[in-house]
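The complex is shown incomplete by one protein chain, all other protein chains being positioned as in the whole.
Which chain is which? They are A and B, in the order written, and residues in each are numbered from 1.
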Amino acid sequence: MTDTATISKGSDWGYAPAPESTDHIRLKDRYGLFIDGKFTPPASGKYFKTINPANEKVLAEVAEAGEKDVDRAVQAARKAHDKVWRKMSGRERGKYVYRIARIIQERARELAVVESMDGGKPIRESRDVDIPLSAAHFFYHAGWADKLSYAFPGKKVSPVGVAGQIIPWNFPLLMVAWKVAPALACGNTVVLKPAETTPLTALLFAEICQEAGLPDGVFNLVTGAGATGAALVKHPDLDKVAFTGSTDVGKAIQKALAGRGTKLTLELGGKAAHIIFEDATIDQAVEGIINGIYFNQGHVCCAGSRLFVQESVEEEVIAKLKARMETLIVGDPLDKNTDIGAINSRAQCDRINDYLKIGVEEGAELFQTRCSVPGKGFWVRPSFFTKVAQSHRIVQEEIFGPVLAIQTFRTLNEALEKANNTPYGLSGGVWTDKGSKIFKVTRGIRAGVIWANTFNKFDPTSPFGGYKESGYGREGGRHGLKPYVELT
Amino acid sequence: MSRNGHNGRLDVRKTYKMLIGGAFVRSESGRALDVEAPGGRWLGHVCRASRKDFRNAVVAARKAAPGWANTTAYLKGQILYRAAEMLEGRAAGFETVLQSIGLSAPAAKAEVADSIDLLVYYAGWSDKYLQVFGAVNPVASSHFNFSVTEPMGVVAFVAGEKRPLLDLVAGIAPIIVGGNAVVALSTGRAAVAAMELGEVLETSDLPGGVVNLLCGLRSELIAQTAGHMDVNALVVQGGDAKEAASLREACALNLKRFFLRPDRSRDDEDPYRILDTVEIKTTWHPVGG
Partner (left out) sequence: MTTGYANGTTTTFKIQPHPVDEVGIKERAARLATRSIKKSSKIEGLKLALSMIDLTTLEGADTPGRVRQLCAKALHLHSARPDLPLVAAVCVYPTMVRIAREALKGTPVKIAAVATAFPSGMNPLEVKLEDTRYAVGEGADEIDMVISRGDFLRGDYGRVADEIAQVKQACGRAHLKVILETGELGTLDRVRLASDLAMAAGADFIKTSTGKIQPAATPEVVLVMLQAIYDFHRKTGKKIGMKPAGGIANSKQALHLLVMVREVLGPDWLTPDLFRIGASRLPNDILMQLEKERTGVYQGVDYFSND
């Protein structure tokens, strides 16, 4: 039967559309700010639209918070901290956070659908990864609320106070969880500003806080764009600022806070090295590349965006990578079979396409899959560049899209040198079947999160954060509590 | 326990059974014990567990132990939190039961509330105690060296009688958070609250056999808990120094780890109780090309 002539033609069986149902979703036409336990209009009366990047349709109008609103929110957070939250026992505080976790689980499907609609990521990812992880973060941190002395032996632990938090658009609800859960568990109150292109799940989260009976002012939400963020950072009554976003803005924030005693943590960009040795489990390493740079449309700060493959297996890896990439389905985020969704915004789509042009101009060779993409909306096909040099802009700069730069190496030391040859230091990955090599390489990569024989794995118990210009401070695990406590 | 009919309606009384391997069973010996309120009023019967019941419970625990050990810390925490939810939902019923065996209304209310909060407390340790008790060790050779905790396996627990519900919860929770399966013995009037707790655990997605609840005579059964060769550790509450000494001696048969718990509530919230019934495993691996 291996005689090709006698084998009958294979079937062109494909997948029919499998749309996630949205008829249970009820979005308001217009959302206010969430301050002191209530939804209220912005002082300026101004609103902005949030759209679905897969079809450019308007989903809702969202309030634009100005300085007055930010001030009101910080005051509410201060009052709640001083009068209620700081005085509450850790045990009772923890129970509020458990309630939030439970309600996230109850409203999981609704949150997943809205997340995909607002941000462009596939429903399968929101449903199976973002939302469950968000609930898990609240569960994990709820348990710390009355156990903090064990996390910091020998020290008296107290809250920092009022935290101003600014989060990005790539994992909207998960970023809320990463910021708010430890803050609340450690006894702090919060004013949070979500990204302007993805405010909706944060607004639903505010509803969840109401449903949980969270005391007024413990969590406050000010929606808006860069100006709102700047107003928040500037506010003199913040004890702590936490920011996740681009390195440039992170540096600006550090400058802005220079003269004050405000605690600061930053989680910024990355350009992670993803190293594949010849003795790797090659098929799983290829899957690791996919997980590393193509899922979530490459909108991942810790993305494995620089591939280093040992020269002896270059041909095999690239051939298998191409074949695997061609099976990635790019399309409607609300289709359950979609692997790669829409790029979050027109601006980001333009930025990625600029880099694709730059790469070609720099002399690199571009490969893109041949999949179809929808007409409306913002899309980039999974891509990679070969024939690249370390000095190329596409190898040096963070693209934040489904674009990989591929280089080869001959020895372990060479791989490490190239991996560390970057101002960033957020993450890294290594594939080898040899145990001692794993530990040598993980010890050698200068980054805060290293994945060995896996990639882009997250867990609330596992600390996350960068070296060098990828920021400082950790989120998750015991180490992630430190930014949110005062130790004496 | 027994409630008198009112409005002319006769209530359907509960039969108190033990929980072994996820099933509610009577003693294989068929024997029962009377339970009386402090004033002498007869309340009802509970099972009088035999050595065979204890043996069967250990078999069930051993069967359940590997699966429970491999359950993620997250899921264990979820299950204990669910048990708290279930107990909260039945708080009024438990208060009634505790009052019937002699607690005042405020004391019953407090004990139930404390039991719920203690379940929440230990649920929250499930995915954290390894971060406090484990370690990566900076050995002086080119090796990656780390220490983790591992459950001992099957732990027997003999509850005190002073706090019928809370003693049981305070004993069981840290044992199972550590990944062990437990065979718990409740004695005296406290047995009534213990058997009700079985219903809470069975509705909490806890796999059958992870917690087994027996009731009977301490004098008849305690030697079993210390002598059984397939029990890895014994935690005992109440009793006197003489009893403790003889138990310790019996534990030497298979080097069972032995722990004596005081009756004091201020000791209830303590992650070191989790540490008591786990082993520490240290692994080495070279770091090199």
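Heads up, the rule we're going with is that a contact is a pair of C-beta atoms (placed from the backbone, for glycine too) under 8 Å apart; a residue touches a chain by one contact, two chains touch by 3 or more.
Just so it is clear, the structure is predicted and the values come from calculations on it, not from any experiment.
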Q | Which displayed chains the unshown chain touches | A | A
Q. Which of A:Glu56, A:Asp283, A:Glu311 or A:Asp354 touches the chain that is not shown?
A. A:Asp283
Q) Which is it among A:Glu56, A:Glu92, A:Glu106 or A:Asp128 that touches the chain not included here? A) A:Asp128
(Q) Applying the definition given at the start, please give the residues of subunit A touching the unseen chain. (A) 1-2, 4, 6-18, 124, 128, 279-284, 287-288, 319, 327, 336-337, 433, 453-454
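As a convention for this text, only the chains that are shown with their structure count from here on.
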**Q.** For subunit A paired with subunit B, centre-to-centre distance based on mean C-alpha positions, whole Å
**A.** 41
Q. For subunit A, which residues count as touching subunit B in their complex?
A. 91, 94-95, 98, 136, 139-140, 142-147, 150-151, 412, 435-437, 439-440, 443, 460-461, 477-478
Q) Which positions of subunit B touch subunit A when the two form their complex? A) 73-74, 77-78, 81, 117, 120-121, 123-128, 131-132, 144, 269, 271, 285-289
